[in-house]
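Take this structure, written in structure tokens, and hold onto it; I'll ask about it next.
All protein chains but one are shown in place.
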Amino acid sequence: MWAYVVRRCLVGVALIMALTLITFALFFASPVDPARFACGKNCSAEQRDVTRAALGYDKPFVVQWAGYLKGLAVGRDFPLDAEQRAAAPDQVTHCAAPCLGYSHLDSKTVNEMVADALPITASLAIVALVMWLIGGVLFGILAAIHQGSLIDRGVVGGTLVIYAFPSFAIAVFLLQYVAVKWGIVPLPRYTEIADGGLWAWFSNLLLPALTLALLYLAGYVRMTRAFVLESLSEDYIRTAKAKGLKSRTVVFKHALRAALTPLVTMTGLDFASLLGGAIITERVFTYHGLGMLTVDANNSSDLAVLVGIVLLAGMIVIIANIVVDVLYAYIDPRVKVA
Amino acid sequence: MTSPSNSFDDGPFLVVDDLSVRFPTSDGVVSAVSNLSYEVELGKTLGIVGESGSGKSVSSMAILGLHDRRSTELSGSIRVGGDEILGKGEEAMRALRGNDVAMIFQDALAALHPYFRIGKQLTEAYLAHHPSASKRDAEKRAIEMLDRVGIPQPDMRFKDYPHQFSGGMRQRVMIAMALINDPKLVIADEPTTALDVTVQAQILDLLQDLQREFNSAIILITHDLGVVAEFADDVMVMYGGRAVEKGPAKDILVRPEMPYTWGLLSSIPDVEADTNAKLIPIAGNPPSLLNLPSGCSFHPRCPHTGKVPGNLCSTELPELLPARSGPTHFKRCHLADPEAVYREEVLPEIAPDLLEEDR
Amino acid sequence: MTDQSTGGLPAEEQREAVSNGEAKTSAESLENLIDDSHSAAMFDPSKKPVLTVTDLKMHFPVKSSGLLRRTVGHVKAVDGVSFELREGQSLGLVGESGCGKSTTGRLITRLYDPTEGSIEFEGRDLAKLSQRQLKPRRRDIQMIFQDPYSSLNPRHTVGAIVGAPMVIHGTVPKKQVLKKVQELLEVVGLNPEHYNRYPNEFSGGQRQRIGIARSLALQPKVLVADEPVSALDVSIQAQVINLLQDIQKEFGIAFLFIAHDLAIVRHFSPEIAVMYLGKIVEIGDRESIYKNAHHPYTQALLSAVPDIKQAQTGGRRERIRLEGDVPSPVNPPSGCHFRTRCPIAKEICSVVEPPLLQIDQRHKVACHFASEVGHAPERPVTAPLLGVDEYGAPDPGASPAEIPGDGPGYADTWYDLANNTRGRA
Partner (left out) sequence: MRSKLRRIGAAAAAAGLGLSLAACGGSGSDDASGGDAEGSKGGTLHYLLNAPIESADPQRVYYGFQLASWRRTLYRGLVAFPMDKDEKAGNTPVADLATDTGTPNEDASSWEFTIKDGVKWEDGSDITCEDFRYGASRVFANDVITGGPNYTLSYLDVPQKDGKPTYPGPYKATPEQQAEFDKAIACDGNKITYNFNKPWADFPLAAAGMMMTDPYKESFDEGPKSEWKVLANGPYKLEGGVWDKNKGGTMVRNEAYDEKTDDPEKLRLALPDEIVWSVDGSDEASEIINQRLIADSGDDQYAITTGRVPATMLQQVTGAVEERYSNVLSPYVRYLVLNAKSMTNPKVREALKVSTDIDSVIKAQGGDKIGVPAESLVNPVTPGYQDNPAFEGDNAGDVEAAKKLLEESGEKLPYPIQLSYAKSPTNDAAMGALQQKWEAAGFKVTLDGLGDTYYDVISKPDKKSDVMLAGWGNDWPSMMTVMPPLFDSRPNVSATDCNNDYGCYHSDEFNKKLDEAANASDLDAQIKALQESDEILGKDVAYIPLYVEKFNWLRGSKVTGFDVTPASSSYPEIGLIGVQN
């Protein structure tokens, strides 16, 4: 199995390199001039050239990309201008391998920025994941075992209605009404566990995570329902019943176990792609996680951060895929990863 | 453990009487089984023969209470060990299932849970009806059963998953699971259909040995007349949800009196039959249970309707009446002298050699 | 058109004549067929071989789970199979699951690329042709699949399914495709007006008929039928078998009939090959195999088949019981593959692989102790031929002789078991 993981990782590394190259290419193909932004509003053409050089955007993009890869492999020192580094050694920022880059706008390495943002998004994702999984699986089973009844229709219809609302609208509603106007919960502000303890961390995550969870809930209810229904129609469920097992055992042990496999796959991949959903949620709730970082970097044309995030997201997706595969082999004894 | 056997003596262990099973669907009512009656004694085997859609598996699901209670209409009577089970609650049925009445399913790969070790699936079956037994007892019993059904190294294989077994071994596991609680009635639904012939022979041998050992009643549901011939004491041929012929296996296979049974016999080649004999297929397709043909359900496919006066075959359902060969042989056919038709028209076509032997 | 396609001129011309000539031929002949009195196909040695398979092998690599995924072994699905298929004849291939009979079928239609061996068809070795070179040949060898549910595209009409091969190979002008499709549907006993229906509107038996019609569309010379009836209901099986027999007679197609049901194979094929773990263990005409089987495996197979006639006596027959399961084809037993389950195996069986020895005019068997049931000889009959002693060790005194019938077909001389001499027709 480890050989499989290593092999998949190697393929993943190649993929990520290609991904970064594409990001570089797209960035420089866009009409936005990053130097223009960094330079400020009263900036002459010459000043902009100086700024562009300072940002390292003046070199051909393949050269920049190669530099970036070098940073990934062995780390890099910033600023890139060697003369500047020699003149003011105390201003040099060392970005250790794997160096994701350096944001000139924030004067920080992308590693630091990601290190700040990742726990926030991860917290959000984990709490949301738990919410939608518990909700999705419970409601899904409820609907499945009452297939065709009012409960079934109610659950499926209800989740569809929620699904029909844009995530953005739900987020704004939760924030403006539940938190601000009605004051049911305090205004969510990300609190680290180290700062405010577990409860503060969790209670502050409640609304944003709920927003994110609702985005996925409907899908998981319907999926769970379908998977459980499918596995309920399997021969081995009939066998389980014929053995005289209690229907609770049949549904929650035998049927759910089989339905779990596709659910785990979906969950793993959704978890990896949460960044998209997190952008909206984080933006509304001002959570400075990866989603917000992405939007900010895009708005301010901060290539280093963008590439860093693309890399990170690519890595997360690849790792999630490997984890799902391995997990799959663990859940389903018939599957062997090799 | 209380067994329903207190309340009955010597009579058949299972009595199915005038059982009808209907599923109302959006397209209409599916008459899966109509007015079906049969019985099985302990130590005896009843073979139920029919094609897909003949209703041969439906009655067994009703015996186990595995039909969908919300969408099934049942009428008639099913008595297991003298106890009427129709109308019993889910909990009472659950106590019966896998305990006094056990089932062996066709495709063991699909019928065993792919994600659980077979040891767990076996002990689970034992513990479901022995709530006071310890896990260790259950494991001991499971290994014992695996050993009994001829699985080598049962204590090692106990920890394996179904997919790690060969087809034959998997079917043995199914049998071990069905027999783990010493059932009095075993329903085997096409237990060897997915298996190769040599393995099929092994499994049938095993079933027979076990039946002798435990003196259980067996219902063998199959489409293979050869299997029935070698294994069953009695045979019931089903068509369109009804029994069209039933009786001792020998009577049914040697002196069949129902054209559908003739059709089945003539449409399968025999390893020893004359290769010059052309297979005589039954024309057409099996009927839809949603919309059964009027009269005798078989009449649209029956080549002998012309020998029945008028259009009796298409207007009136023939009753299940005693046949000529013996009082325990029943058939459902309007033909006045089916035996003569069989001897003169059917036998020469399918097995001329047999004809000569008989003469 | 490539060079290859213009090579086999006679065959091409013949086909042209059939397809362009009388369009009515098949429909008319169908009517003739119906009245035709039935008789089983008999082995006809006068027919020329249309397909000669020699030492065919299909070894699927087994990759290690290590980082480099080295090939650590092979699943020897087909391991040296030789046979001849004569024009308009039928060879039955029987054996239990995993014996390689389906793989053999797929090799002949070149759904797989053979590891070794040759498939000679009309003077060409199909095994060596590239997929591109193969294309014009494909129409000559067609396949009927087991599962009538999954082998038909549910989104295509029956007309499109049956007509596709003609369109792809361009054998029939576009305008005539529909007409031809309707003819074919009629041949297989379907209503020709139903060409625009979808597969799900048909029953299993009817779908199998559609599959058969499709395989006939290119007027093949060889049909590989892989378990064509095992998914069907009993009463329907007979319909399809009869149809295949009629087609064979009418069009003179050679059949490779693959099935696990011994009775059906016997009914359909005058010549039968029994396979076990990738090898043919016994091959011969119907009489030799079913009445005079000399391989313990064939004997066990036959005795395992439940027999309706047993109803007269009741209970179960005495039979040769095979213990255990078929061993893994990755690591088959040494010597004779069957020895681990064989009731008469002796020491030599684990040392020397028995050759497929011709023991009668049309009967070959691969067993050191080839004999009728219950008459196993004391000493291996093959030892003198192989130049070994009775334990399989090389016998310095004896020298290996030519093995009678060592080729795809049958030789004129054979080894007479009764007299331990060479026999002759």
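All chains are identified by letter, namely A, B and C, in their written order; residue positions are counted from 1 within each chain.
Please note the rule applied: contacts are C-beta pairs under 8 Å (C-beta built on N, C-alpha and C of every residue); 3 or more make two chains touch, one makes a residue touch a chain.
All of these numbers come straight from a predicted model, not from anything done at the bench.
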Which visible chains touch the chain that is not shown?
A
Touch with the omitted chain, as defined above, among A:3, A:172, A:200 or A:264
A:172
Sole residue of A:29, A:45, A:164 or A:194 that reaches the chain not shown, by the stated touch rule:
A:45
Against the hidden chain, subunit A presents residues 30-33, 36-47, 50-51, 53-55, 78-79, 81, 83-84, 87-88, 90-91, 93, 104-107, 172, 175-176, 180-181, 183, 187, 283-286, 288, 292, 296, 298-301
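One rule holds for everything that comes next: only the chains that are shown with their structure count from here on.
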How far is the middle of subunit B from the middle of subunit C, if each middle is the mean of its Cα atoms, in Å?
34
Taking the complex as given, what residues does subunit B use to touch subunit A?
64, 66, 90, 94-99, 102-103, 105, 107, 110-117, 124-125, 128-129, 161, 163, 174, 177
Under the definition above, what is the set of subunit C residues touching subunit B in their complex?
38-40, 96-97, 203, 205-206, 233-239, 241-242, 260, 262-264, 266-267, 286, 290, 300-312, 314-317, 319, 321-322, 325-326
Would you mind writing out the residues of subunit A in touch with subunit B in their complex?
234-236, 238-247, 254, 257-258, 261, 331-334
